[in-house]
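For this view, one protein chain was removed and the others were kept in their places.
Our next item is chain A:
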Amino acid sequence: MIHSLFLINASGDIFLEKHWKSVVSRSVCDYFFEAQERASEAENVPPVIPTPHHYLLSVYRHKIFFVAVIQSEVPPLFVIEFLHRVVDTFQDYFGVCSEVIIKDNVVVVYEVLEEMLDNGFPLATESNILKELIKPPTILRTVVNTITGSTNVGDQLPTGQLSVVPWRRTGVKYTNNEAYFDVVEEIDAIIDKSGSTITAEIQGVIDACVKLTGMPDLTLSFMNPRLLDDVSFHPCVRFKRWESERILSFIPPDGNFRLLSYHVSAQNLVAIPVYVKHNISFRDSSSLGRFEITVGPKQTMGKTVEGVMVTSQMPKSVLNMTLTPSQGTHAFDPVTKLLSWDVGKINPQKLPSLKGSVSLQAGTSKPDENPTINLQFKIQQLAISGLKVNRLDMYGEKYKPFKGIKYMTKAGKFQVRT
């Protein structure tokens, strides 16, 4: 099972270590540092590194490496999933997950880690249970604690831990009973030079924020459940009911949680809401190149495309770029060769464009590779897959809750080749 955890920052300092079994010397991280040096970028450090006596499994998030040490044959996905869970928990507790905040809250971090694993076995990883065991720091609570001498640690057995619904505590009470659901879809796509789609798929999630009194039993049905053929559920969802009736039936956890995630695969036709027209050319003889891109809406079902952001990694031989945008702001970093253009909203009447010239390093031949354009955007009130919630019903409690459903489509890894 998981032996130890080391947190390492980008400059290679170990700033926290936690051991769940015997202490493993931090020199074991030397193997990690070697791999880190070999990798060109932090993202490229391999997630599984063997050492003579241990294995190092790591994830890289928020510019921090979370390195777990294991000694025996343990499923690596189990370890990696757990590490991501640790990061999520920190984020949940402290709002952000950064080196500074972890150092500031080192005791809480330590207590939380101690509760999450026992001898390397996961103990409590659901954040609402953890929060019952160890209360997250808030300014108010810190003040109250210093005055009254009470503590962050709950003295109750986490009630949910052993009930039939371990994800929900008993005795929840709210004055306003509300249940909100966000359907968020991300499009991952690769578009080729000529604008045709090479591959496109949708990663969707339904995130919920449920604040309901007592033990509510909810059902959620869809207009077109057929779309959901590849789904991963929160443990609260009754799988049998879904299998037979295509209805989500569940007793929700209290607070924020991810009800389900789904995947609409490349085999289905995925609508592409934007297009990019580009004309990027480097000439062999001269040290100047031309650059021109235009972004426009495509299949948006009449909704506005906003938050558009274009980034592109230019070839190494590009010295500088002189560009004028029709709207928004742009920047080119001559060191990293990264071009970014914050476009904002797309007005279909007046399409945003970015034009200008590229100056290349003198004497070098024209770059072999063409830059890929990376696109970010958001469309409110639209689930691009067409998924629609039909109705939400509550059983088991008498009050009338307030219900709300929001849709949003975003770009995931959306790439246009040029």
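FYI, contacts are C-beta pairs under 8 Å (C-beta built on N, C-alpha and C of every residue); 3 or more make two chains touch, one makes a residue touch a chain; residues count from 1.
Note that contacts and distances are computed from a predicted model.
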| item | value |
| --- | --- |
| Undisplayed chain, where the name is taken from the UniProt record, one of "ALA-interacting subunit", "AP complex subunit beta", "Tetraspanin" or "Large ribosomal subunit protein uL5m" | "AP complex subunit beta" |
| Residue of A:S22, A:T324 or A:Q349 touching the missing chain in the full complex | A:S22 |
| Of A:S127, A:S249, A:S353 or A:N374, the residue in touch with the unshown chain | A:N374 |
| Residues of chain A in contact with the chain not shown | 1, 14-23, 26, 39-40, 43-44, 46-48, 50, 52-53, 55, 57-61, 71-78, 80-84, 106-107, 109-111, 114, 118-119, 121-122, 125-126, 146, 149, 151-153, 155-157, 161-162, 164, 166, 188, 190, 192, 198-199, 201, 203, 229-235, 239, 243, 258, 260-261, 263, 265-267, 313, 315-316, 368-370, 372, 374, 413, 415, 417 |
